[in-house]
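Partial complex: the chains shown occupy the same locations as in the complete assembly.
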């Protein structure tokens, strides 16, 4: 790139999800010092000043995941507002992309008849999965859940935003997460390999994984970041004139030893 | 009110600002148990289930404040993105009401020629103070900083949102705060006494107080809550059918013993 620029990078998996790190290696070319911190959501972030000229960043990890797919939330009840842990209540509020205040009436209209709890969240995922067309290039950094609802298309980020928004409009705590999802990879898919976004929803007394894009319980999620919406969990954010030439993401399945 | 409803209340001053608590007393009528927690920003929150029927909540405190007005930030430089403490970087991002992405070009156009640092933030406050008319009832819970910019009117919440938004658009960390501001009270003012909103901006290596509504350094701020925008620091939030009959806020000056 043309000149030095500060960047923040989120690639290291969080340590409080279902996977476990086995090996990892981080390096850059040229080698430069990295500042590390946890953001307000506890996500591990690396910050670096990328030098001018070509710059390559490499992160390799082997991660162990459970053999079982995402836990089954069937039958879990919605937690009343006085029982949700206080420090999580902000996950019922609107955020930059998740305009649950604007979509409040719509949410009640579409899902108000469903049974509160896991069934209602599943109804939301079904609706989003069935009504929002997955289409690369259909959204941009200003696209909100309201836009997605109106345009009826988006990428996994957008489908997740809309489902999160409906949950919050119905007072169900919901957070946006992103990470690696290995078996996402389909050889015939012309699109480049990428990170995946899904959501976590508070039911009963814990968080549960829902994935409006795939709308199925999956094996192999490796969670990198959590936040209110995609703003909080960007894989890379640059402050300055960086040009992003290419990114390759591998998330292959390795057989257990 | 008609039926029980859960509410979260922020009235206790934060313990990490310039004031110091001297006495305090909390009670409700009828007396009910309260759940307490710190939210994601460290704000002290009380949560309670308000019974049906009449319900009164009382919080009295005597607070000591410095004799000096807000510290003078003149000459402070803008911190580069690699020197802002990492866990504060999210205060450069857009939020629900502070659409710094939408107002990015406007911010650079209006303030890009000013000297980076305290002078630039002061230029923002001057502009907001001079161009946005203070008018009760001119905004609602969906009003964003973009709306305020377009409509050119608002209350202290709105003026603060707009100033916060301009700061973030220029990569200056800014957070929304609210609290008591005793000498705000003007006998001739027909409006009821209320809480006040202002902002804190990161310059050099610390936070500084700026107040776009009053646009002057003041004595006597008692800070209750901090957050990305007004969503995070509501004095009272209800989950359910509560009807809010009346609120009286006193913030009188007591002479030192």
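Going by the order they are written in, the chains are A and B; count residues from 1 in each one.
By our rule, a contact is a pair of C-beta atoms (placed from the backbone, for glycine too) under 8 Å apart; a residue touches a chain by one contact, two chains touch by 3 or more.
Bear in mind the structure is a predicted one, so any value in this text is a computation, not a measurement.
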item	value
Full count of same-sequence chains in the assembly - 2 placed in this view	4
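In this text, only the chains that are shown with their structure count from here on.
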item	value
Chain A onto chain B, rotation angle from CA fit, given as a multiple of 5 degrees	180
Centre-to-centre distance between chain B and chain A (centres being mean Cα positions), rounded to whole Å	30
Touch list for chain A against partner chain B, complex	6, 8, 35-41, 45, 47-49, 80-82, 85-87, 89-90, 93-96, 99, 101-102, 141-142, 171, 231-232, 239-240
